[in-house]
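Starting off with a structure, shown below.
All protein chains but one are shown at their positions in the complex.
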Amino acid sequence: MIVKLLSGDTPRSKILGAILLMILVALALAPFLFPGIRSVDTAARICVFILLVASYDLMLGYGGIVSFAHTMFFGMGAYGVALASTHMGRGYDALIVGAVAGAVLAAVVAFLIGLFSLRVRAIFFAMITLAVASAVAVLVSQLSGLTGGEDGLNYQIPRELTPAFKFGGEVMGVKLNGKLLNYYLVFGGSLILFLVLLRIVNSPFGRVLQAIRENDFRAESVGYRVVNYRTAATCISAAVAALAGSLYAIWLRYVGPDTVLSFEIMVDILLMVVIGGMGTMYGAVIGATVLVVAQNYLQELMEVASNSVEGVPLLPQLLDADRWLLWLGILFILSVYFFPTGVVGRLRAGK
Amino acid sequence: MSAAPKHAPTMAKMSFADKIGPWLPMLLVPAIMVLGLASIPSMSSWLTLTVSGLAMGMMIFIMASGMTLVFGLMDVINFGHGVFISVGAFVGVSVLMVLASMTEAPSLVLNLLAVLLAIIAAAIATGGLGWAFEKVIVKPVYGAHLKQILVTMGGLIVVEQLIVVLWGPEEIYILRPQALQGAITFAGAALEKYRLVAVAVGLVLFLGMRYVLRSTKIGLIVRAGVENGEMVEALGYRLRLVFVGVFVAGSALAGLGGVMWGLYQEVITAHMGQQMMILIFIVVIIGGLGSVEGCFIGALLVGLLQNYIAFIEPKAALISNIALMVAILMWRPQGMIPVVKAK
Amino acid sequence: DIKIAHVYGKTGPFEAYAKQSHDGLMLGLEYATGGTMEINGEKIVVIEKDTQLKPDNGKALLAEAYGDDEVDLAVGPVSSGVALAMLPVAEEYEKILIVEPAVADSITGENWNRYIFRTGRNSSQDAVANAIALGGENVKIATLAQDYAFGRDGVAAFKEALANTGAEIVSEEYVPTDTTDFTAAAERIFNAMKDVDGTKKLFVIWAGGGNPMSKIQAMDPSRFGIEMATGGNILAALAAYKQFPGMEGATYYFYENPKNEINDWLVKTHQERFGTPPDFFTAGGMAAGLAVVEAIKKAGGTDTEALITAMEGMEWDTPKGKMKFRAEDHQALQSMYHFKIKVEDGVDWAIPELVRELTIDDLPIPIRNGK
Amino acid sequence: MSRVILQTHDLTVRFGGHVAVDHVSCAFKTGELTAIVGPNGAGKTTYFNLISGQIPISEGRVELNGRDITRASVSQRCDLGIGRAFQLTNLFPNLTVLENVRLVIQQRAKLGFSFFSMADSHSEITDRALSVLDKVKLFSLKDQAVSALSHGNQRKLEVAMLIALDPAVYMFDEPTAGMSVDEAPVVLDLIAELKAEKDRTILLVEHKMDVIRTLADRIIVLHNGALAADGDPAEVMASDVVQEAYMGKELTDV
Partner (left out) sequence: MSDPILKLEGVYTDIAQYHILQGVDLEVPRGGVTMLLGRNGVGKTTTLRTVMGHWRAKTGKVLLDGQDITTLPTPQIARAGVGFVPENMGIFSDLTVEENMILAAVSGPIDPARLEWVFSAFPPLKTFWKGHAGNLSGGQKQMLSIARAMVEERRLYLIDEPTKGLAPAIISTMARALRELKEQGASILLVEQNFSVAKALGDSCVVMDDGRVVWSGEMAELATDAGLQERLMGLSMEAHQ
């Protein structure tokens, strides 16, 4: 049954299995295990990013397609929900319309980009996606009347999903309110879509993608229409990314270019995929968890470290919480160094 | 049975299009200039825009030249290239501040000497940094683009933060050396004097790089090494050494670019190089990977087009570079003068 | 204890501003409590949170501050985008957010809610002050701004304020934020102004990096009788103003300009502790710190409703002289400074010498929150 | 019964000025094994490339079953029944041997766009793949990554993939190059077996004369891109063209 849910793609390493299980449990029970606004927020982000990164892995790890437009698709989903909620007023219909419209738009745009440019070399495809993504970012900033420009949009979502909605009292010291429901919406949505992705990469379609990644020329000559497969992968990936964006928008109740469209997020996604392990899907889980936690808590950790080395020359300066980026950078380098095939690849090899 | 065989392969006459094809990119720059002339009503405006556009192109070329070596020839995507530009600028500007007596003197010779010293210092610093970068960060990821993007991004963040630790988070404002301030005006057009320096440096660099790549085997070794390093070593070349050398050279060029750009902007920040990266990528890619000539033409095109479009239709300036890239890739998916086949 | 959260972009491109802002806040608290850091015997605790300039982080961190850390009120952030994302959180938790130094008009405009106060200036204040400084009969002005909402709003506000001064806008140029080459924009402006009569000025509204001023100056606008003009800036940026002796404009703060006790103390203390004079955001941060203490004293505690009542219409002293939270939109009304650039040898920056203090009464700042 | 299945009319390609295939018109019948010989660089591989669609045609036409496929893409031609193995080994290097063959059969079964079935659940495909591997004696290596195979075994896999594709027209480009003397017969026997099935059309580029002598029904000779001879093996082999330009002096005379 579990194997079937995982589409036969088991973690294939005891340690990996254990880690994944831990993450799953932690996320499933996050509001109870780690009560507190910030930690639940972090958990929700992890869920969204797992999904986002997994959708990227479908394209990159399985299809070998390097795209820099993934945040654009993410943003389409997010803005879909935001705009629908702004214009249709608060309500579930707005969420659904926004999410579906976002996903469809993302798929269509992916289709168009794919049709145009998946024929060219990988690196040029990457550059074209970069170009399109930055053009869209410019567009969002320019159409400030519609999109709120640089400032983004704040909007309302159904009351049942906000902290203002209370039902019952407390369970284990956790207030039962709309925020909790919202969290489980994000968690459940991400989980289901992740399992769907897992199924897709283990289907015959997924195998073809891998073959194309390995040798597109040969794949074409045994009869696979490479462009069609790549385009399909890009579309699916884009649509799922958009759905991840919608979940994020529902969670945050805010969208803005820095939050869903920036190149920084694109880099985060890449990093998560690679740290976790490309072409494994489970890598997304590990990469997203590690990185989101690091981004959120590294600073606090360093605060402590910095205080403990006070008096030593230069060290406190380097360990200053404001220098957290420095250490994140070092973490980047070390992780690529020590996990050349990602954490998942490493764990599987050393089983 | 048909005729007895002859040994030479059959050759047909090449069509005109086939013959002219390789030369087309060279014609693009003048073509754009003529187009500009046709659509800009005022002659003096056209002159100003054209000359300063070409000079800006030179500056972009200077910054992109290191990237052409490293990305084009070695196939290493160094996202950290931008931070080398920043480091170059910081080192160069620090040197210039120390040499204030030389830069504030109204003597062109003294001023240029100061700039030269700043450039040398910056190139040494970034070259050294490049050496460390290659050893520590890049070496394990040759051939893996994605990992290159990531580790160099990591390196970028680290170095950027180190700049902040060393120089502080504030932007630093500087003035150009005395004799390089202001503009010269001619025929109703104005051209910043500093841009003339950029043109000179850019031309020297262009010719120098061409010379080195054409008259030594270095370019060949690197290109061959990217395809099949084992074989290059089996021929007897110490590929590692060459790779390190080229990477260091690319980094030093970034340092040079940093000084030039810092003096142009007259304000430097740790992010300044990073902000130029997209433009640099565009130039390297539309030029065709590995081609110094392509990079040069690409940079001039970008410089000119930016100016023309910003003048004719400012709104379109937002995406003019991107549109240029897309147009060129549609025309030639490998870039204008590809030396290396893109993966 | 009295808990205050300072939620701001400590790391990232605005790091320098952030540091000033925080130093200022702490100095303000110190001055207002006479160095005890206590109000009515209760200790003030300041919690710092780094948004990394990301709006989503700003939101989460502010929620954490209100919800988990249970702070009494919050101050911040640097960037307008982050601030706008944070506004609804204050409303949701029904706690006060003092915005400092984000400038977007909409913070105390359309996106405002009653829990939001702002000690920092808004874009209109900048625009109106500059309009007064530059305007006059027979003055012809061209503007150059970044092509996004901030730049366009700034020009619109400037234009609106200029209407009463007799000056006229003859050309508006917008260029992409990442522009590095201003030749084309300058050329367009020159062409537009070439044949205009009157006093010709080119007013530049520019936020962040890039430095159009000196690049346009290098193209010798005086050929066409055009003078450059722009608002004030932080000290580091004033170095670049050395090319413009005699240039006029209006600024938010320059440490030599305000003459009052608090500013004297600020300049002296800052010089002692940090070895430099205080800057833009130090003054702003301090004003926020002073406002916090004043408000808590006046309200007699940290109850939100009491604070709101106390703060609406509250007047208090800052390094910039008297400030006043306007009751309608909670924007702090304050003086601005009309300056003229003087270049002195041996000073690292150009000096924006005071021409005239534009007081609260001189500055008609529109109310934009529909109240 | 044999009929013309594949036909090229004045097939030509130019690279710059170099005419690599020069107006080659030729028809191939079912059940026939045609050997294509010619000096290195004569255009044999290029001729294959034109038929299978790997490079665009400058002039002329290709017809399959009377249908003009000149404009069809590589994968379309593959669907229509043209299959080929490559001269320079060209596989999916990081997948296993089995996966390489499975992919081919899966495409034959038109399963590529099945998103939600599990790939491993299609056991009939796996079984077929295994039987093909068995035929080329690669069964024991089925779980090896292709990149770890020796050169000779990679050549065998190349052949296996073509057999798995089971097209109407088989094009082998020097299938035994680099295969040791005891392995080559395995592949040659397979080709002979295919030929015995009568309805297959086989095109074979080979440099080894003994192979051609035993297998070919017909030989065509390409020289400098042009068709220099076409006909019965013994006759063509004995002709001056072939002897002089192709065979050179016998090795023993060196």
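Letters are used for the chains, namely A, B, C and D, taken in the order the chains are written, and counting of residues starts over at 1 for each.
Here is the rule we go by: a residue touches a chain if its C-beta (ideal position, glycine included) is under 8 Å from a C-beta of that chain, and two chains touch if they have at least 3 such contacts.
In this text the structure is predicted, and so the values were computed from the model without any measurement.
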item: Omitted chain's touching partners, listed by label; value: B, D
item: Residue of B:V76, B:V91 or B:L239 in touch with the missing chain, whole complex considered; value: B:L239
item: Positions on subunit B where the hidden chain makes contact; value: 7-9, 217, 220-221, 223-224, 227-228, 230-239, 339-341
item: Missing-chain contacts mapped onto subunit D; value: 15, 37-46, 87-88, 148-153, 173-174, 177-185, 207, 209-210, 245-254
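Just so we're on the same page, only the chains that are shown with their structure count from here on.
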item: Intersection of the contact lists for subunit B and subunit D; value: A
item: Chain at maximum distance from subunit D, centres defined as averaged CA atoms; value: C
item: Distance between the centres, which are taken as Cα means, of subunit B and subunit A, whole angstrom; value: 34
item: Approximate Å spacing (C-alpha centroids) for the pair subunit C, subunit D; value: 75
item: Computed distance of Cα centres, subunit D from subunit A, in Å; value: 45
item: Where subunit D touches two or more other chains, by residue; value: none
item: Where subunit B touches two or more other chains at once, by residue number; value: 164, 318
item: Residue numbers on subunit A that touch subunit C, as the complex places them; value: 36-38, 41-42, 138, 141-142, 144, 148-152, 154, 162-164, 252-254, 256-259, 295, 299, 321-322, 324-325
item: Of all residues in subunit D, those that touch subunit A in their complex; value: 52, 54, 73-76, 78-79, 83-84, 86, 90-95, 99, 102-104, 106-108, 111-120, 122, 161, 165
item: Residues of subunit C touching subunit B in the complex; value: 13, 15-16, 19, 147, 173-176, 178-181, 183-185, 187-188, 191, 209-211, 214-215, 218-220, 223, 236-237, 239-240, 242-243
